[in-house]
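I have placed the structure first, in the form of C-alpha cells, so that the comments after it can refer back to it.
Every protein chain of the complex appears in place save one, which is left out.
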Amino acid sequence: MAKTKNMKKEMSRLANLTKGFFKENPVFVFLLGLCPALAVTGTVEASLGMGLLVIFVLTGSNVVVSLIRKWIPHQIRVPSYIVIISTFVTIVGLLTEAYAYALHGELGIFIPLIVVNCLILGRAESYASKNKVHDAAIDGFGMGLGFLGALVVIGFFREFLSTGAIAYGVFLPLAETPGSIINIDSYVFSMDAFGQAPGGFLVIGLLLGIFNFVAILKRNKKERERQRMIEEKKRQALERKRQKAQEKAGAKA
Amino acid sequence: MANLLEKMKVAAVLLIIGAVSGLAIFGTHTLTEERREENRRMAQLAIYLEMFDGAVAPDDDDIVAIADSSVKEMVTMRDGSGNILGYAFRGEGRISHGDITVIVGIDLDGTIVDVKIADSTQTPSYVQSVRDHYLPKLIDQPIVAMNYDFTSEIAGTSASAGMTFGNVRRIIEDARFIAGDFLSDPIMDAYESLVPDVVSFETFVVFDRAFKEELLVKDDDENTLAYAYLMDLDIDGETVTYVAAYDETEFIGITVFAFDDVPQDAIDAVWAFEGYWNSDFNGLTFDVDGEIENTIAAALTELNTFVENRTWINANTLDYVETLYDGDTVTGYMFIGRSQGLMSINVLEVYLDETGAFQGFTYNQSGDSLNWRTPLIERFGAYEGQTEISQSEAEAAWDDVNPNAPDGETSATGTGQSVYAVISAALDYYSDTLGDE
Amino acid sequence: MMPAVIFVTVMVVLFLGTFMLNKNTPAPVDYKISAARCSACSHYGCALKQEEAEES
Partner (left out) sequence: MSWTVFFVAIFSSMLINNVVLMKFLGVCPFLGVSKKTGSALGMSAAVMFVMVIAAFVSYLLYYLVLVPLEIEFVQTISFILIIASLVQLVEMIIKKISKKLYKSLGVYIALITTNCAILGIAVENITRDFAGQYGLFPGLAVAVTTAFGAALGFGLVMFAFSTIRERLEGANVPEAWKGVPVSLITAGIMALAFAGLGGIVG
C-alpha cells in the first residue's frame, strides 16, 4: 500500500517536471515570453543561451518565493516577487557578462527584460507561492526546460532557413573554434528574412499553427474514442435490454 | 493597533527583502567585476588582434589616446616576444546619418593590413555595401600613395554609400597622417637621407627625359630646401626609382626608394656616387664603373646638363628658362611657367627660337578640359614665328573654340587666358632680358 | 557596498509605498477586465485586478 503511494508521488513529480514540455508549454500553449521568443531566436545558440538564463532565474525565483511564502504578507506578495525576480535577473546579467561575454553581447537588452517575462512572475504567483520548495524547484526547472525547448525549435528553423547551417561555439563557450553542425550550400538556403525580424513572426506563427494542428488531431482522436465508447455502451445497453426482454419472453413462454 | 502592527510587518518584510537583494547584487558584482572588466577590454581588443597574425593583447602602455583627430586611439601591436607587428587605429566619425567606428591596421612597411567597420548606427545597407565593395580594395595599399579611385568604379552603390565611405576615408587619412610620424615612409626616408628637415614635397614639373619629375622638398615653414628629381631607371629588367637632389648651386647626392623588391645591387650602386656628393655641379662628370653605375651616370649627366642650362626667373608667371643647345650653339629656349586656368593651375612649356620668335607650347600639367586645351595649341600655333602676340590676337585664338557659346563667353576663355599669360610673359622676358645679351 | 544596498532598499520601499497607496485608492468606476484582455503577458496585471474585483 505504502509502495503504491510512493510511486504515485514519483509519478506526479515526473508529470510536474514534464508538463512544461507539451501540455503546458509556456510559449506554444500559454504564449508567455513571446518577446524573447521572437527576438533572440535568430540562432540556435542564442536561443539556448536565453533558455538557460530563464531556467536559472525561474528555478531560483521559484525556490526563493516558495521558501519565504509564509512570511510574505498576502497583499504585498506581487511587489515582493518583482523584487526577487529582478534581483535574480541582475545577478544573471552580471554572471553572463563575466562568463559568457559573447552571449551577453548577443542577447543585449533582452537579459534585463527577463524581468518582465510573465512566465517567471506567473509561475511565482500561481505555483511557487502555494507549493513546497522541492515541488517549486521542479516546476521552475521543468517550465524553464519547456521554454528552452520551444526557443531552440524556433531557433533551429530560423537559423537553418536563413543560413543553411547550424553554428556552434559562437556565443556559448562550447568549442575552442566555432564550427557548424549542419552546413548546406549557403546559396540554396540564404533566406535572410528568416534571421531578421519578419522571420521571427512567420516562424512562430507557423510553428504555433502546427502545434495547434497536432493538438487538434489528438483531441479529435480522443473525441472519436469517446464517441466509440459511448456507442459501445449504448450498444451493450441495448443488447442487455434485448436479452432481458428475451429472457422475459422466455419466462413467459 | 493590529492594523498598525500589520503595516509594520509589511514594511519590515520589504525592507529585509530589499536589503538582502541589494547585498546579493553587490556580492555578485564584486565577485565578477574583474572578469567583466577583462571581458570588456578583450572584446575591444579582439578586432585589433584579428588584424595582426600572432599578435598578443597589448599592454596599457601600448594604447595611446589621441586628441584633436578623428582617430581616437592608437595601439601598438606586438607578438609574443614583444616585437612590433604594426599599429591599429580606432577612429570615430559622425555624419547626419549616424556614427561609425572604424579600425585601421597598418603594418611596419606602411601597408594597410585591414580596415574594419567595428560599429555603426548609420544606415545598415550603406554600411554593408561599404564593407563588401569598398574596404577590400583598401587592403595592401601603401599609405604613402593611397588610391581611392575605385569609388567611382563601383556601380550602383557608390552614390548612396559615398557618404558613409567619406566618413571611413577621413578616418583612414587621419590614421595614415599619424602613422607617417613614426612609421618608416620610404619616400620621406629617401628625401631625408639627402636633405635633413624635409617634412613635405610637391611635384613641380614633369618631364619625359631620363628624369621624370622635378619636386620641391620643403621644410616645416613651406620653404623650399632643395629640388629633387625622380629617375625611373631600368635595372636588370626592373624599374627602380632613384632620386637625385640639387640645391641652387650644388649636386647634393643620389639615393634610391628602398621598397622591398628593389634589387640589392641597384641599392649598392648608389655608393659609387658618394664622392660627388655636395659638389659644385658646374662641369660635373661622373667617372664610375659597372653597368648599373653607368646607367645612373648617364641619367645624372643629362640631369646635370639640364640644371646647368636652366636659369631661374621665379617671377609671378614664369618659373625658369632652359637654354637649348646644339653643341655650343644656342638653338632656342624653353620656359616653364604657370597660371591659374579654368579648373586648375596650368603648367606650360613655352618654346622660343634663338631670335625670340614663338615656336609653340605644350601643357606640362593641367586639370582643364582637353576639349579646350587641344584646340588652343593649334590656334596659338598660327602665331608661330612672331616675337609678339597682341591681346586681340590671343582673344581671337580662344573666342570661337566653342562656336555655340555667345561671343567672348566660351569655356575656353579661362584656359586660354592662362596660356596667353605664360606665353606673353615668356616673350616679354626674352625681349627684356635674353635679347639684350 | 553601502550605497548599493541602501539604494536598492530605498527603491524597494518606494515601490511598496506607491503600490500600497494605489491599492488603497478606490477606483472611481466599476469595471471588470475582460478575459480577452487577460491574454498574453498582461496576465499578471489581470490576475491582480480580477482578484481585487473579487475581493471588493
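Chains here go by letter, A, B and C, matching the order in which they are written, and residues are numbered from 1 within each.
Keep in mind that, in the parts below, a contact is a pair of C-beta atoms (placed from the backbone, for glycine too) under 8 Å apart; a residue touches a chain by one contact, two chains touch by 3 or more.
As the structure is a computational prediction, the values presented were derived from the model and not from experiment.
Put simply, the hidden chain is in touch with A, B, C once you look at the whole complex. Looking at A:V89, A:L103 or A:A124, the residue that reaches the missing chain in the full complex is A:V89.
One chain of the complex is left out; on chain C, the residues touching it are 3-4, 7-8, 11-12, 14-15, 17-19, 21-22, 25-29, 31, 33, 36-42, 44-46, 48-49.
The chain not shown here touches chain B at positions 21-22, 25-26, 29, 95-99, 121-126.
By the touch rule set out above, chain A reaches the unshown chain at residues 31, 34-36, 38-39, 79, 82-83, 86-87, 89-90, 93-94, 108-109, 111-113, 115-118, 121, 193, 196-202, 204-206, 208-210, 212-213, 215-216.
Here is the rule we use: only the chains that are shown with their structure count from here on.
Spacing of chain A relative to chain C, judged by their CA centroids, is 27 angstrom.
One simple way to say how far apart two chains are is to compare their mean CA positions; for chain B and chain C this gives 68 Å.
One simple way to say how far apart two chains are is to compare their mean CA positions; for chain A and chain B this gives 63 Å.
Residue positions 10, 14, 17-18, 21, 25, 29 of chain B each touch two or more of the other chains.
Counting partners per residue, chain C has 12, 16, 20 as the residues that reach two or more other chains.
Per the touch definition, chain C reaches chain A in the complex via residues 12, 15-16, 19-20, 23, 39-41, 43-44, 47-48. The touching residues of chain A, when paired with chain B in their complex, are 71-73, 75-76, 79-80, 83-84, 86-87, 90-91, 94-95, 97-99, 101, 105.
Here chain C touches chain B in the complex through residues 1, 4-13, 16, 20, going by the rule given at the top.
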